[in-house]
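All protein chains but one are shown in place.
Just so it is clear, A and B label the chains in written order, and each chain counts residues from 1 on its own.
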Amino acid sequence: MNAEITQWDRFLASFFDLAVMQKYLPNIVDGFLLTCHLAILIVISGLALGLILAVIRAYEFWLTSWLIVVFADVMRALPPLVFILLLYFGLPGVGLNLSGYAATYVTLTLVLAAFSEEIFRAGILATPKGQWEAARSTGLGFGQSLAYVIMPQAIRMTVPPLTNRTIAIAKNTALGTVVGVGEILNQATTGQSFSGNASPLVLGALAYLILFIPVVIFGRWVETRFAWRRT
Amino acid sequence: MSDSPILDVQGLRKSYGKLEVLKGVDLAVRERELVFIIGPSGSGKSTLLRCCNRLEESNGGAVIFDGTDITAKSTNINAVRQKIGMVFQSFNLYPHMSAEGNVALALRKVLKRPKAEALERARAALDRVGLSDKAENYPNQLSGGQQQRVAIARALALEPKMVLFDEPTSALDPELVGSVLEVMRDLRTAGMTMLVVSHEMRFAREAADRVVFMDEGHIVEEGPPEQVFGDPQMPRTRDFVSRIDH
Partner (left out) sequence: MEFILQNFFNWDIVTQAWPLLLRGFGMTLILMAAVIPVGCIGGLTVALLGQSRFRAVRWMTIIYVDFFRAFPPLVLLIFIYAGLPFAGIDLPAIVSVCLAFLLNSSAYYGEVFRAGIESVGTGQAEAARSTGLSGFQTTTYVVLPQAIRNVLPDLVSNTLEVAKLTSLASVVALPELLYSADMARSVTFNATPIVMAAVLYLVLLWPLVRLLSRIEHGSMSSR
């Protein structure tokens, strides 16, 4: 009985040491804010770039289409961590110094752009041909038809897969820790190794739950709200 | 009726790969005329219609509309399309826009009318097809017949010189067909030039100036409805008419 209590105490002391938690809370909060703004930047620029690429590809010039396909394939096939390390350790060799933050930002933006380009394109292709024909038959040009008639429908169709993909890529900001970006995970592991105690890790885990549980639930809601019409 | 045709199709050819769908079609439509195209499935009726506003590129021959050859590469096709309305079998309304939004889009973006004027003209067009009270409804809040009338209003709002109809009633439940035919009847009375592909033979008999029978990429026979339906000259026409007219 006694032994059990000491076990339990030891467990509490290594995972929920309030003094340690208090000490490292400010760092975790800093990490939390950094994760948030890095994720927001990535989402905005990644989706914008993906949309631009999908629109360019809709014009079906063989050269641009081919380049975009190669870009999208490479960025989807490569593990993002490989690309981060490549930018972070490779570019200085050619005289370009990228911070860990910049390497993470650039990588995840390009990954999201690649995935979202494919999703937007699938949406454009899934919009019925009759919509193009109706728009063109009233004298709208190709670009106008795309902008006013096709894209609004395509984007609506792509909301659920896009939301899920965006959430998954936002979570990958944790990869930044490998190249020294002071986001949540980085703060948590630093705290853990300085204090020799697992409590900062628990704090970090809590921070991720606070940040992403609402996001995951939001994704679930979006999925039912915009459920695709199945035949 | 003036004598020079507003639409003049000359020796039109169209192939999909090896399949030759139009094998040299000649057809003239005069102003204020209602011309009906009939023929078996796959005979090239839709293809012919879609070549008339270049939704389909032809492989030979010419389509002269109002003095311009629209098959010429130099033609500004978007300007021509304002003057040729088109109504589709499956309506093709934009699902993310209200009825008046559907009608106003081209007025705003092609004719560059200010929003207020575009909406006013859109409502006038909807009024013409008897839907002034549905201007703010979205396509999924309209019946099939109402949707097709919105599509007609969308074509009319640009004040076209001619309207192409590709089976405008064949996706409709029988009880909704009448409302669309009524709009087309009104258009005819108002003097609109129309080229119609349809299986509504009773309407053709009553309203068409001319009926054109197509088969296997050729125009086999054309004439007034009484003649094509009542006394067809060609065996293939006779065969087709006898099968559909009962």
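Following the convention adopted for this analysis, contacts are C-beta pairs under 8 Å (C-beta built on N, C-alpha and C of every residue); 3 or more make two chains touch, one makes a residue touch a chain.
This is a predicted model, so every value here is computed, not measured.
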Given that one chain is not shown, what are the shown chains it touches?
A
What residues on chain A make contact with the chain left out of this view?
11, 14-15, 73-74, 76-83, 85-86, 89-90, 93-94, 118, 121-123, 125-126, 157, 168, 171-175, 177-178, 184-185, 188-189, 192, 197-198, 201-202, 204-205, 208-209, 212-213, 215-217, 220, 228-231
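To be clear about the criterion, only the chains that are shown with their structure count from here on.
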Round to the nearest whole Å and give the separation of the Cα centres of chain A and chain B.
49
In the complex formed with chain A, which residues of chain B make contact?
53, 55, 78-82, 84-86, 88, 90, 92-96, 105-106, 109-110, 151, 154-155, 158
In their complex, what parts of chain A are in touch with chain B?
128, 130-131, 133-141, 144, 148-149, 152-153, 156
